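The other protein chains are all here in position, but one chain of the complex has been omitted.
Now for subunit A:
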Amino acid sequence: MPPRTAHASVAAVFREEHGRLLGALVHRFGDLDLAEDVAADAIEAALVHWPAHGVPPNPGAWLMTTARRKAVDRLRRDQAHAAKLAVLQAELDRAEPAPTAEDGLPDDRLRLFFTCTHPALAAEDRLALTLRCLAGLTTPEVARAFLVPTPTMAKRIVRAKNRIRTARIPFRVPRDDELTERLPGVLAVLYSIFTEGYAASSGPHLQRLDLADEAIRLARILHRLLPAEREATGLLALLLLVHARHPARTAPDGSPVLLEDQDRTRWNSSLITEGRALLPHALGGTPPGQYAVQAAIAALHDEAPDVRRTDWPQIVALYDVLATRTRSPVVALNRAAAVAMRDGPDAGLALLDTLADEPALRGYHPYDVARADLLERAGRHTEAAEAYRHALGSARTEPERALLRRRTQPRK
């Protein structure tokens, strides 16, 4: 195999195996730094061996065995870790037939999910650690994803890892009775990673696709590890059903395309099929979880031939369900937009007016845009133009501003 191809496949294998490798190593050593170091050592070794001898039939097992040997080497050099070495040596002394099947490898990623998203960590640190440890992103990649300088991200990751060590945040899967309390935290991190990628919070680009893709990849892993958890299913369904529309969300010049103007033939039908297939399980809870309900709303959009023929009464009904679960003004805003589609712009505007004093919606760009849009639909063009100018002030990305500048001209 030519070195270049080997390098590319090593990189691909590494991304895929990194979380598993790290999970297993952390479980064994109880030390994230050591696990990361020896995982990197194993990758380095693979970069030397695989181009010469080919990628082994079970790359994961090869990496795992190599990483454990590297750990022994490191611990020998570091006498302070003598106790850990003893454990490890006992482990290696046991006959260690290399697992021949992928499934022969331990999958300790679920522990890692719960450690990286532990409530004792700062919210932004949870996102960074999850991308670093479970998605296998390098620190500069994580930094780029969040548009911060690499040294800033490096500091954040070091701080989070120190916290895990000094507070002794465990590497464990919560008991069943703790799961209802802890799982929402894991899901919230994946959801934040996705929304961060879906609508960049600042900067020149509307979408940073890589983060949305990473969130989906992680949601798939989590769903595989916790197949019975309906909200894990619901989250994956939601991400798939929303992400399916991304090819049509952006015009060639980078500006956003509104739902009503999107070319629906460009929506990704295989993602829609996959997402819809998850809905029955996701919605089976009593009451259904918030991700499942949002996924059902996304599915109704995905199934509709156009905006007019969308099942707005059903969407309003689903927002009603959602509103009973969260008092979120953002849910109320979306419900108002759906009511406007069902009953006309005046009904929507009346609801928006009741939300005008919500502190969370003050300066909230989607609120300003929704109001301007409904004024325009109601034929109040002068007020609409004024509202668009107001919305320009709360836009956070350049494409959003470009779209609004076009719309501040009163339409015929």
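In the analysis below, contacts are C-beta pairs under 8 Å (C-beta built on N, C-alpha and C of every residue); 3 or more make two chains touch, one makes a residue touch a chain; residues count from 1.
Basically, contacts and distances are computed from a predicted model.
Trainee: Name the chain not shown, per its UniProt record: "ABC transporter permease", "Na(+)-translocating NADH-quinone reductase subunit C", "Thioredoxin domain-containing protein" or "YciI family protein"?
Mentor: "YciI family protein"
Trainee: Thinking of the whole complex, not just what is shown, which of A:Arg172, A:Arg224 or A:Arg362 touches the missing chain?
Mentor: Of these options, the touching residue for the absent chain is A:Arg172.
Trainee: In the whole complex, what residues of subunit A lie against the chain that is missing from view?
Mentor: The missing chain touches subunit A at positions 118, 120, 166-170, 172, 174.
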